[in-house]
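This is the structure, below, for whatever I ask next.
The complex appears here without one of its protein chains, the remainder shown in place.
The letters A, B and C name the chains in turn, as written, and every chain counts its residues from 1.
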Amino acid sequence: MTRIGVVTSGGDAPGMNATIRAVTRVAHSEGLEVLGFERGWDGLLTNTFRMLTPRNVGGILHLGGTILRTSRSPEFRTVEGVQKAAETLALNNVDGLVVVGGDGSLRGALELSKMSDALIVGIPTTIDNDIFGTDETVGFDSAVNTAIVEIDKIRDTANSHDRVFIVEVMGKKRGFLALTIGLTVGAEVILVPEVEYSLKKIVGTLEENDAKGKKSGIIVAAEGIGDTHKLLREIEEKAGVEVRLSVTGYAQRGGNPTARSRLLANLFGKKAVELLLNEQGNRMVALQEGKVTSIDLKEVCSNEKQLDLSLMKLAQTLAT
Amino acid sequence: MTRIGVVTSGGDAPGMNATIRAVTRVAHSEGLEVLGFERGWDGLLTNTFRMLTPRNVGGILHLGGTILRTSRSPEFRTVEGVQKAAETLALNNVDGLVVVGGDGSLRGALELSKMSDALIVGIPTTIDNDIFGTDETVGFDSAVNTAIVEIDKIRDTANSHDRVFIVEVMGKKRGFLALTIGLTVGAEVILVPEVEYSLKKIVGTLEENDAKGKKSGIIVAAEGIGDTHKLLREIEEKAGVEVRLSVTGYAQRGGNPTARSRLLANLFGKKAVELLLNEQGNRMVALQEGKVTSIDLKEVCSNEKQLDLSLMKLAQTLAT
Amino acid sequence: MTRIGVVTSGGDAPGMNATIRAVTRVAHSEGLEVLGFERGWDGLLTNTFRMLTPRNVGGILHLGGTILRTSRSPEFRTVEGVQKAAETLALNNVDGLVVVGGDGSLRGALELSKMSDALIVGIPTTIDNDIFGTDETVGFDSAVNTAIVEIDKIRDTANSHDRVFIVEVMGKKRGFLALTIGLTVGAEVILVPEVEYSLKKIVGTLEENDAKGKKSGIIVAAEGIGDTHKLLREIEEKAGVEVRLSVTGYAQRGGNPTARSRLLANLFGKKAVELLLNEQGNRMVALQEGKVTSIDLKEVCSNEKQLDLSLMKLAQTLAT
Partner (left out) sequence: MTRIGVVTSGGDAPGMNATIRAVTRVAHSEGLEVLGFERGWDGLLTNTFRMLTPRNVGGILHLGGTILRTSRSPEFRTVEGVQKAAETLALNNVDGLVVVGGDGSLRGALELSKMSDALIVGIPTTIDNDIFGTDETVGFDSAVNTAIVEIDKIRDTANSHDRVFIVEVMGKKRGFLALTIGLTVGAEVILVPEVEYSLKKIVGTLEENDAKGKKSGIIVAAEGIGDTHKLLREIEEKAGVEVRLSVTGYAQRGGNPTARSRLLANLFGKKAVELLLNEQGNRMVALQEGKVTSIDLKEVCSNEKQLDLSLMKLAQTLAT
């Protein structure tokens, strides 16, 4: 192992830059050269990269986004695309590749590992936390904190107006963000894609709260639960209360990473380089039982991480 | 003048609590009693208030929302409603009333001043900054800062993905928020309700930027400019680029006030009490040429504050 | 178990209020009454408490400090003091007590458990993270994030002036805060009380960095490492560079808790009530291997949590 590559792919997440820095500096301390492929898989398709050195990854630890930039690359989803990427790695004598990204990127990493002689290691980096095999992904904690700071502010208005708010948070398929955000802002109702919601139950909760003298409320809803505008109208109609909708948007993807996202980035970056040095490819770095470890990429891609539904019940108890 | 009232009305804004505290403590230092009417005009319609003292307004200076709560009161918009409010003031021997709120609240204050013997003084408190006669309102600076922190994060993602974002900010009728936010985040395009937008010009700007190598962009759009989803589709079609929409929501109304919003709250609160002590009613406290002064409420309500369109040009120059 | 008490003791930490809320609401959902003792152990010495209900712990989840207030109580450190506290519990028919605090508070809890029939359960809540048996304490993540936001700002000035800063962070005896903060801000040097520092090594690192073209630097030092003013003068003298000192102060103790501190507070609060319902006393709630569990209070108080010194090496590698 003398030369490795690193690529950030898919949606950006806070801590991607910290991950790039950690991979680069740990690798250099072990005598490795590091190529940073640019604009996600596109960089592997077009052989576009820059040499990463301890110096030129300085000053990025705390910045959101990714200095390598990223993209969603349809071409890479074809066999020809993956083949071309494998050729780029061979052309540049890249012995190992660190893939930094979420669900789709890790699937891409698995495909690439089948066609390339280079060892491929994934680092789970996504605000969605929806990756099987790791308790947490780089970026998740940052996105949660961005959302709760925003919702704490909305709570001011909810309380001042005795009003109910639906706050739509990210999460098209999975409710990890919505559940953690809901638990930590004290949401009266949490709606996740994994559980079909019952309008009757929502309205029941709001009416119970009203009877207790709690006239405002926050409904945290993952974007994947359906049309929140429609939900708003339904609640207004059934419950006879004014409801407002606030969509926490793309800000959740950006911003300076929190300490925890930075720490995971550091630990994951180090682990990824160690795996490559030990000639272990086709794996994803992971956090399990509080410890940094790794897991087979195939296992990651063929399983689905489960939401802890017992937390939904706790959230209800805590929002009484 | 021995007894005054204070009421917060309309949409809440950061600094309302600071204003309540300032009015209460300055009034008490002058020997006045202070009644805090609850839930906006509703408190005057239903004679619901609490006595405010220096002690019970402690610990609220830095909090968003309003401890007196607020509401939009349709009944108050009728002659009978205003009459009832005037009677409540008389019933409680209230000699002066400080009305803390935005456009609608100040109009209400003017109506009430016609029917009540109590002297009425308004304090312009709204995130919209759309009040004639004052250069700035309490809450505006806070809302702007909440928005720019959010947009700075979105810029991370825009840059990482070479993507254009439309960021919809508050402002149904007026573009004060959008213009200041746009200028301070370096928006490539700013759209305000006061100026009809030209799709062609927007697309032209994006294309020019692209030619210069600036592939990402932020379009700050006031909510009042029309359907931003439609705008998104139009730009995507015409410019052939991917565009994302992020709606900065109600968080702009809440949250801890900035230093400037707190300072204005302090100065305006003091001025309002001074006006009442000098038996000057029917006025609004205002910031003019950097100084705290006051203006006739009638003048406030019969004029429209103008957006400084020269700043639109500056914004364009600065975003090249 | 029909009646429990809760007390916050020692230095305050972000998440204490969230913990009070969680204990109260979970307990009520199980039919328990909750007494909140005020001002730390003083409340048990003077029988000062208020009844906590789901309603009166509303709106505090996101607030720093503790609504029950806290104190350091010398009297409680005597046998008579502990005896009196035990009597207060008996007097009020308190069957279980949840002690929310750090090192000293948990020792107090252990002493009290020896003299009282009430079951005692501790919840580790301290910014210092120095409690044996739990991987993390409520409040630690918040303090770390407050510090890194501050140090990110100092880095701006360090870079602009090519200057070295010593940033003193909290931690009289232990370096958990300093180490995590140092790792997540990319500190060039991290100094902890557990490891005697070598002036020569510090100066060597700064000189190496200077040779690499890295002219600014951040030295994160726990307050317990000795006199940082003296250290500053020594470095200036030996290294011939200008050094500035910034002491991150008490702000680390306060402020709104982060998502992680809130989440731990929720989970720990629930676990504490469950232990009491299962008649398990003399225990501390803990996070171990990513899961919420509990541990014998005696074990907590007779062992010392170890700093992971391998992270010091990682920090060095990452700051090259």
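Here, contacts are C-beta pairs under 8 Å (C-beta built on N, C-alpha and C of every residue); 3 or more make two chains touch, one makes a residue touch a chain.
Computed from a predicted model, the values in this text were never measured in an experiment.
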Could you run through the displayed chains and say which ones the absent chain touches?
-> B, C
Please pick, from B:Met1, B:Val195 or B:Leu263, the residue that touches the omitted chain in the full complex.
-> B:Leu263
Contact with the hidden chain, among B:Thr70, B:Asn145 or B:Thr205, goes to B:Asn145
Go through subunit B and note every residue touching the omitted chain.
-> 21-22, 25-26, 28-29, 54-55, 58-59, 61-62, 135, 141, 144-145, 148-149, 152, 155, 159, 180-181, 183-186, 212-214, 256, 258-260, 262-263, 266-267, 270, 287-291, 314, 317-318, 320
Just the residue numbers, please: which parts of subunit C touch the chain that's not shown?
-> 8, 11-12, 14, 16, 39, 63-66, 69-71, 146, 150-157, 159-162, 165, 167, 244-255
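Basically, only the chains that are shown with their structure count from here on.
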For subunit B and subunit C, let me know how many angstrom lie between their CA-based centres, rounded off.
-> 39
CA centroids of subunit A and subunit C: separation to the nearest Å works out as 28
Intercentroid distance (Cα basis), subunit B paired with subunit A, Å = 35
Expected list for subunit C, residues touching two or more other chains, is none
